[in-house]
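Left out: one protein chain. Kept in place: all the others.
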C-alpha cells in the first residue's frame, strides 16, 4: 500500500432493517468530514454507502441480519483516503457473472433494478468485491480530494 | 424492563483520538433521527455522547485506546427510548467518591473541569455508571419525547 | 396543489411539476410514480420532477423513476428533471438516464425549454 497507514479506524455494526443504511451513511459522512473531504466527494461516499448497505440488506440473506462496516482513514501522516468495508455473512454472489446494466435494455426490461454496483463503482475511486459462501465484503475507497 | 424490547441495535467502535467524539455524536444523531426524536432532544443526546466519549478518551487510560458504543432503540413495538452504552476497558473510577461540581467553588478553584458527568445526568433521562478494574460502562437513556 | 407525505405537484401551464422531499427510497419512488400516473391520466404529456428537496436517493428509488420514463416514452410524452445535487446528477449520468430524461439546473431553465 505504498507506505499508507491506517490513521483511524471506526467500526459500525448495523441491523439489516429499513433506513439503517441512512445511519451508516451519516457515520461515513462524519468520518469524511473529520478528514476534511470536500462536500461533493462526501456526498458521493454517502450514496455509495447507502447502495452497499442496501445490497447487503436485500441480497445477502445472512442469518445474523447484521452488516459490519469499517471506516479507515488512510494516509502517510495526514488523511489521504477513506476506505470503507461493508461486510455481510450471507450467501454471496459472483460479481463476474453479473450483466452490466444498460439503460436502453432496462427501459424495455421488466426488471429495472440492478444499478447498485455500477453506481458504487462510478462514485468511488476504487472498489473491490470479495464474495463466497461465507458472505460478501465490499471494499471501496475515496481519496480525500 | 416493563415489556420493552430492543428494536434496533447499532454498535460503533471508535479510536480514542481527537474529534472522534464528533463522529460518535453523529451516529447517535442518525439513530435518534431514525426514531423520530424531537430535534431539541436529539441535540441533548448529542452533547451527552460527546461528554461520555471524551471521558473515556481522557480518563480511561485503556491500553486498546478504543471505545465501544451501543445504540439501542427500545420500545414495545414502536421506538420509545434510545439507550446508549459507552464502554472502555480502562482503569475505572468510583463515581460515588466524586465531588459534585459547584460553580462558586469552581470560580475560585484552579481546576475548572469536572462537569462532564453532571452535564450527562442533566441532559439524559437516566444514567447508570458501572466502573471497576476492567473499565467503565456508562449506560444512558433518553425517551423519544 | 395536491400534497402527500413526500411529494407535491404544481400544474404550470401544460407542464406538471412534481416536487420531492427527502430521501427517495422505494416508498418515496413509488409515491412519485403514483403521482406521475395520475397526471398522465389527467392528460399531461410533459412532466418535470424537481428534486430540489432531495439530497439522497437510492438505486431502488431511481429504478422506479425509470418506469416513469418508460411510460412517458410509450405515450410519446416527456419527462425531465431539475435541481439535482451534483451527486444525483452524476448518478443519473452513470446510469445513462440523462439521455432519456433531460436534466436542467433549475425549474426556470427547465420550463423555458420544455414549453419552448
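As written, the chain order gives the labels A, B and C, with residue 1 at the start of each chain.
Here, contacts are C-beta pairs under 8 Å (C-beta built on N, C-alpha and C of every residue); 3 or more make two chains touch, one makes a residue touch a chain.
The structure displayed is predicted, hence computed values, not measured ones.
Looking at the complete complex, one finds that the omitted chain is in touch with B.
Only one residue in the set B:65, B:106 or B:144 touches the chain that does not appear here, and it is B:106.
Among B:75, B:92, B:116 or B:135, only B:116 touches the chain that is left out of the view.
Per the touch definition above, the residue from B:9, B:51, B:72 or B:88 contacting the chain not shown is B:51.
In the full complex, chain B makes contact with the omitted chain through residues 19, 21-22, 25, 40, 43-44, 46-47, 50-51, 54, 101-104, 106-108, 112-113, 115-116, 118-119, 122-123.
Rule of thumb we're sticking to: only the chains that are shown with their structure count from here on.
With centres computed from Cα atoms alone, the innermost chain of the structure is A.
Centre-to-centre separation of chain A and chain C, using mean CA positions: 27 Å.
Mean C-alpha positions place chain B and chain C at a centre distance of 43 Å. Chain B has no residue in contact with two or more other chains.
Listed for chain C are no residues, as none touches two or more other chains.
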